[in-house]
Every structure is written in C-alpha cells, then in structure tokens.
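Here you go, one structure.
All protein chains of the complex are present and in place, except for one that has been dropped.
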Amino acid sequence: MHTTEARLDRIRGFAPPRPHNARTIAALTSNPGCARRAIMDAAGVDKARVAAHAGFRAPFGQSQFAITRGNAFEAQVKADGCAELLRLLREQLHLPIPEVSYDDLEYFGGERRSHEARHARTRALLGRAAASGDDAGTMFDHPMLTLEVGGRRVYLEPDLIAFRLRDRFHVVEIKSFAVIDGQADGGKVAAAVIQSAVYVLALRQLMEATAAAPPDIVADEVILVCPENFSNRPVAALLDVRKELTVLQRQLARLERIEDLLDTLPADLTFDLEADEAGVPRRPPGELAEAIRVVPARYAPECLSSCEMCFFCRDEAQGETGALGRDVRDDLGCVEYVPTALALARGEAEPSPEQAEAAAVLRLACRLRSESLPGGEGPPPAAGRWPGEEALGEAV
Amino acid sequence: MSTMTALARALAVEQGVAQPIATVRHVHISDRPLVFVPLALAGEANAPLAAMVGDDRSDPHLLVVAQPRNRDQRFAFAAELARIFVLYLELFFGAEETVPVGRGGEQRTRYADAPQLLVPNQGGIEFVALLGRSTRFRRAEGEWAVDPAVPVLGQWLSWLAGRAENPASSMLLAMTGALARHWASGQSAVEDQNLAALAGWIDPPEGMTGQQAAAAAEDPLTWPPAGPATDPTFDNEVLARLIENAARAEGDERAERRALRALTEALRGQIEPAWRLVWKSADLLRALPPGEHVARRWDDDKDAFSLYAAYLREGGAPQPRRDSAVTAARRLAWLERETVRYAAQRAHDDPLVMAEQRLAGEAFAGQVIAAEPGRVVGSGRGRKLRPLITVATTDPVAIEEGTRLVSPSRPGQNAVLVSAAPAGEGLTEAVLELSGGMGYGLIAPTGTIPEVGEQVCFATLADDWQPHGELPLPEDTPWTHGGPPVPYQPADEDVTEAWS
Partner (left out) sequence: MTVTEMAAHAARAEQEVLAALDRLAGDDRAVVVDSPPGAGKTTLVVRAAVTIAAAGEPVMVVAQTNEQVDDLVCRIAEAAPSLAVGRLSAADYVTSPRVGLAGALVATGLDDLRSCAVTVATAAKWALTRDGSWPWAIVDEAYQMRSDMLLRIAGRFERALFVGDPGQLDPFSVVETQRWTGLTWDPMVSAVEVLLRNNPSVQVLRLPVSWRLPATAAPVVAEAFYPFGGFSSGTGPGERSLSLRTRGLGARALDECVELAASAGWALYELPPRQTVRTDAEAVAACAALAARLLQRGCEAASEVSPGAPVTASRIAIGTAHRDQARAVRKALAGAGAPEVVADTANRLQGREFDVTIVLHPLSGRRDATAFHLESGRLCVLTSRHRHACIVVARAGIPELLDAHPAVEPVHLNVPAKFPDGWAANQAIMAHLADHKVRAS
C-alpha cells in the first residue's frame, strides 16, 4: 500500500515540492471544488512550469517596481526596532503598550539560521513569553511558524508578531497597497486577511504544542499595516479573522482527505516534466496534457486571476457554458455545453427530461430575441464551424 | 444580466463574433470627446507614469514622467495635463442654450454641450478618481505651491469620477463598460475587461474569428495592456532599465535627452494601441442609432456640468474626502432614482432590452383583442374615464394583479393590471385599466389609448421615482448619525499631504 505522501510524490515527479507559504495555503480557499488544483497543490507541483510546458504559459508576473516598493515600505515600518509600528499601535489603535523590546528571530547568535533552527527559537521565545506573567511586550521579527498541511510540514513567515497588547499575541501583516481615506481594495484586504488567518492558526497550534498558554492567547484580530493615501507613511487597521479561520480550518480538514481523491486516480499518474541534466523538460507536451486532463478541473473565469493553470483549463473548457461565467451557465439553465444550449433554444434538439425546463426557458428567450432584433436572430450555424462539435454531438 | 445576454454570449461563441444585446445606443458619444489613456507605475497608489490625451485622434499629447517617484515631476505632469484639460473644457464655455423651467414660461440657460472624457476601462476611471483626489486639495500659493491649474484639474476629475457612478451619465465613460452594454462577446465578463479582447470580438480583423482576435489581444507583445497597469514583463525587461538610464543621465544634457527620448518612445509603444482602440470603440458606438432617451440624459449631464462650472467659478471648495451623513443619503437617493430610471428608459427605448423583462414575466407584448374605450367609473362629479383593454399575449405574465404598468409608446399613461388569465394554447389574456394621457374629458381623443388590433407592450419598469421625504440640513444631522459634521476647513495638511 502506498502512503499518501508517496502517491503525491509520484504525481509530482522528480522536481522538489514547491514550498507552501501563507499565500498558497490561503489560495486553497479560492477554488476548493477543483480537484486538479487540490492534487497539484497537495503534491507541491510547480503549476507555472507545468502549464508552460503543456503550452499554456500563465499570465502572471510581478513588476520589480512593486517588489521594490513593498520591501522598502516593510523596511520602513520595521526600522529602529519597529518604531513606526509602535507609534501607530499607540496613536491609531490606542493599544496600551508598555515598554517593548525587539527580537529578531532570523539572525541570532551572529549568523543567519535555518528554518528548523529559527522555528525552534521561535517556539522557545514565544512559549516563554506566553507563560511568563511579565508585563513587558516584545516585537518578534521574522518569526518562523509551522503548520501541518496535507500531511506535510510547512514553514511560515509572518511579517511580525506583536506581543502583550492587551495580553495577547497579534499577528502583524505589512502590505504595500494603499489605504485611501480609510478605504482599501476589498480583494486585496481579503487576501491579506486570509493569509493572516493562516498565521493565526499556526501560532495557535504552536501554543497548543508547547502548552505554554491556551490557544486563545493568540488574538483573532490581526493588525494590517499599509501606506496611507499617496505617501509612504504607514496606517494600521485591526481586522477580525474569525470567519476566515473557520473557512481555513474546514479546507485544511478537506485536504487531509486527499486520499479519497487519489483513490479515483490511476496509480501511475504523474505530472513529471522529465527534465534532463540541464533542467530542460523533455516530456512530450501532448502526453503531459493528457495526464493533466485525467484529473478533473472546475474552471471558472475567476481562475484567470488566481491560478497558473488557468489558460490550460480555459482551453479545455472551450465550448462549455461555464467558461463564459458561473452566472452565464446558471442563466442558461445549467446546460453544460454551448452547442447544446443553442440547439435547445432553437428547438432543433429534443430535450432530455432533465433538460425540459431549461429548454423551455431557452426557447422562449430565443423567440423573444428573434422578435426583438430587426433582422431576426442572425445567420444559422455554419456546419463544422465549431471545433469539436462532432465530438459533443452525443451531449445534445 | 441574465438569460438574454447569456444566450447572446452562446451565440457569439458559435458565430465567432460578438452579438448585439441592444438595438440602439444607450450612451451619449460626443462628437468631440477627450480621450485619456493613463499608465501608472506598479506598486504605488497613483504614480502616473505616462498618459496619452487629446480630442483629436491624429494628434495626441503624450505626457511622460521620467522619474515617477519624484514629487516635482508628478506635479509637472499634473500641471501639463491640467492645461490640456482646461483648454478642452473651454471649448464648451462658449455656447449656451435656453431651457424652459416648469410650465410657467420661465427659462434658464445652460451650456449647449458638455465635455466627455473617455478612458479605456474601469481602471481608467479609478485612475481619474485617484488623480483627482491627490490633486484637488493642493494650493497655488504658500510653501507647497503647485500650478494653479492643478487643483482645478483635481476638482474636475473628482467630480467626473463621481458622475461616473451614475449609470445614466455619459460624461466619463469606460469603453469596456460602454461596449459591454451593447454587445455580448463569446468570452466571460472578466475577460471583457480587456478592451483589445472585447473589441476583437466585436470587430475582428479581416480573416480572424472573435476567438482568435481575443487570443491575440492577450499577448502583451501584440497588444500591450490598456492600462493603467503596465505589463510586468515590460516593466522588468524594458522600463526599469530606461528609467534608470534617465536617472543616471541627470546632469549630462545630451544623455538626458537621449534617455528621455528612449523612454518616451517605449511608453508610446505601450499606450498608442489603447489610444487607437478607444477611438475605435467610440466609432463602433457612434454607428448605433441613439435611443430615444439618450438626448434627455445628456441634457441632465449638461445641466450638471453647467452647475458645477458655476460652482467652481464662485470659488467652490473641493469635495471632502468622505461624504457626510446627509450627503451620503442624498447621493444614495439620487443614485437609486437614476438607476431605476435608466433601467426603465433602456427597456422602453429598446425592444431587445425589453425582451429580458418579457422573459422574466415582468413585461408582456401582444395584441389588443378587446376594448372598452368609454368606460367610466365613479358617480356624479367624481366620474372618471377608465378605459379597459384586453391584450392577448404569448409571453409568460408573472405580474400581480393591481400592479401599475407603463407602455413605451404612451409613457404618460398608467395601466393597472386587472386580471391575467390563461386562454389556452399558451395565450394569456391580460385586462388593463387605463388612466392618464387621454385628455380631461370623458371621451378619449383618437390615438391616446390603444385600439383593437394594435400591437402593444406593457412593462412594470417605470421611469418615475417615489420621493423618500426630506433629509435634514447637514447642520441638523441627528445624534443617531453622529450629529452635525465638522465643516470643512482647508488645512495645511491637505496641502502638504505627501505624494511620494
């Protein structure tokens, strides 16, 4: 019997697993119904490389201007033992902060440390701080947390953990999108909030593991720090992450049941790129694409902004009403394929019993459209114009 | 926007070209719009990088900021943009027209036409709003003085961005949105936000299908993004180097000029395709005949423009950062009224839009099969003319009895649904009681009410609005809403606000 880990390794192939971070864990909640994504993320597959080799390079990329700006802003907030941040917490959030010390967990003992070493030190320091009744607070910079995700240990680096603000640990997230007149982009804040929730979860697990304090010593409010208006001055906001914690916990629990999904897949399935010594992928792209298609996807246009496989899955979904949008498929009575919907609308196809109601709506829509357009509906479908129409014939 | 649009998308997929979802144009397209295509530097709230702007498609102004993080250069950009904008606005201060006020024979004047700003996409509108916000509080004197045209630009841009929230206004239009109101592409609404892809579906190049044109539009090398965001690969492989060269060349005049020219040409290459696309989109829309209410809505825009221009001339203060309680409630009421009116007008102007209502059972069309034009109700002096008509329709009528309906061909007339009963063979017979729009006597003049045999359409969507009641004066804002707001005092902090 193969273990889950071994099976996932087989699917990934020889490449090392892409390390998870808070962003990728948070992304587990962005399309939980997609088996393809679930398997690839669980196995640590480099989705961008696989997509590129299959002929569908992902459109994502980050501008160095954005990266530079983000780093500069974070450095500014943390400078001088987090002086700016402390001022924010005191003045804006009115958090009563006694004297605060600063601990950098990335460099200690004079040198840069490994993940394990940093995590061990983080555990020790945070555990000690939690158990002590001391009034003083600490800013923990570059802490290293862990989380069990799909059976694998993941290392996570929150920006900062602030301690003993109202007797609690608060996760601090520094982002470089602006807060203008008290408002920020809802999607970006949502992403920051769910990433922070990942850290809160990890920190609570750490408290449980060290038994230093009950897990609720970690506040379910995180501190988001962003630039204010058009300047570089930071502004802070408290955000409640309870909802996101619920969602995350549920999705992580589902990930634990990845074997159920694996059981449905052939044992020899692999997305390995068969790279040669120079690292150049040698696997025939068509074969890779076939392997990918074995695992069903749940494509929606929203994937275009959140998953590196989006172009591959979109191409595969051509002809599906879902590719036009979840609401469009809904409006077409959940009929799955475009040619089917049109055939039903024109009365050219007999609807199955399940399609009867949708067909009635579509026929009415088609009639109304013809009546309302000056020239009627438009030219009848040209034969063979639609790729794969023959293959979809039986779906009608 | 539902089944009719969804069906049109499916048709577009099959036909390889976008399908109309409107038979007339529902936005105003000016003969002389100002097209504005901005680019912003990645990672900042609103750091202008370049902009192509002008009211002549063959003669654009290209503004470039060589060091987007340099405050002086940003304000120089704003000043230059302001000059162009103010020149454009002045085209409209010349001609006025008189309009009647009420029925008393009074008149007032307003400008005969209004400016129109066209941007490629929703991001363009947000750029306009942010640029307005970052400039409207500046001042022309004092320690942090900027060119006097800059705060004026800021107020106008903020005002335009505010009007753009109203679907009935056409003063600031995103071309992606305007096109999407009239055509359904064979891709998703998400992908429609790419102007090149959407335009590719609507008017694919010779020999290409909509799918192929849209696919080509996704390649940033063929079609650079229409902004304000730039393509990250362009940023990393081209822009970064050119900006650095321009910075390093400071001091050496020749090198500076060369570096600036290189940067300008690279940015021109990124912006120009979008510039052409915006003009082309305007042409595509202009080719549609205007809906009947378009002119009326443009009149509202002209009124608003005239009022705001007068306000600014009198030294009006810039818009506050956030709405106070009373301002917010007033604005909400305005937006609700405009949204309902716009939806009703579009349906009344356009049978294809009305079709969506009919599909949902909220409207129906059919033939008048019976009529009682002389029916009178009440007695004595309270006698009123209330004709009845019976309409036979095959549309699914899902309207409750007693609901008020309106017909596009007789907008001043009310119809109340008395009954709607199935009459076999998929027919429904709807009985309607009519009032209004038929003169003041007990006999309706010919043509004022539908006659037997006439094709009619009745809809629940009506172009009117129930008043909600009075809002208190801002200084009377009640304790429930935090009491009266602090009146706006221009503060130094507005002027010194960092734009870094």
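Letters A and B mark the chains in the order given here, with residues in each chain numbered from 1 onward.
The criterion applied here is as follows: contacts are C-beta pairs under 8 Å (C-beta built on N, C-alpha and C of every residue); 3 or more make two chains touch, one makes a residue touch a chain.
Computed from a predicted structure; not experimentally measured.
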Contact residue for the chain not shown (choose from B:99, B:376, B:398 or B:421): B:398
Sole residue of B:310, B:328 or B:377 that reaches the chain not shown, by the stated touch rule: B:328
Contacting the left-out chain in the complete assembly, out of A:30, A:205, A:318 or A:370: A:30
Touching residue (missing chain; options B:165, B:203 or B:463): B:165
Candidate in contact with the missing chain, chosen from B:290, B:361, B:411 or B:437: B:361
Residue in contact with the excluded chain [from B:205, B:424 or B:469]: B:469
Residue ranges of chain B at the interface with the undisplayed chain: 165, 322-326, 328-329, 331-333, 335-336, 339-340, 360-361, 398, 467-472, 476-482
Hidden partner chain, residues of chain A it touches: 29-33, 179, 182-187, 189-190, 193-194, 224, 237, 239-240, 242-244, 246-247, 250, 254, 298, 300, 302, 326-327, 329-330, 333-334, 354, 357-358, 361
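Convention: only the chains that are shown with their structure count from here on.
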Chain A to chain B touching residues, read off their complex: 59, 61-70, 176-178, 180-182, 227, 229-233, 301-302, 304-305, 319, 321, 323-325, 327-329, 331-332, 338-339, 341-342, 345, 361-362, 364-366, 368-369, 371-374, 377-379, 381, 385-386
Chain B residues touching chain A - in the complex, by the definition given at the top: 2-11, 13-16, 19-20, 23, 41-46, 130, 133-134, 186-191, 218, 230-233, 235-236, 239-240, 321-322, 351-352, 354-355, 358-359, 365, 395-396, 497-500
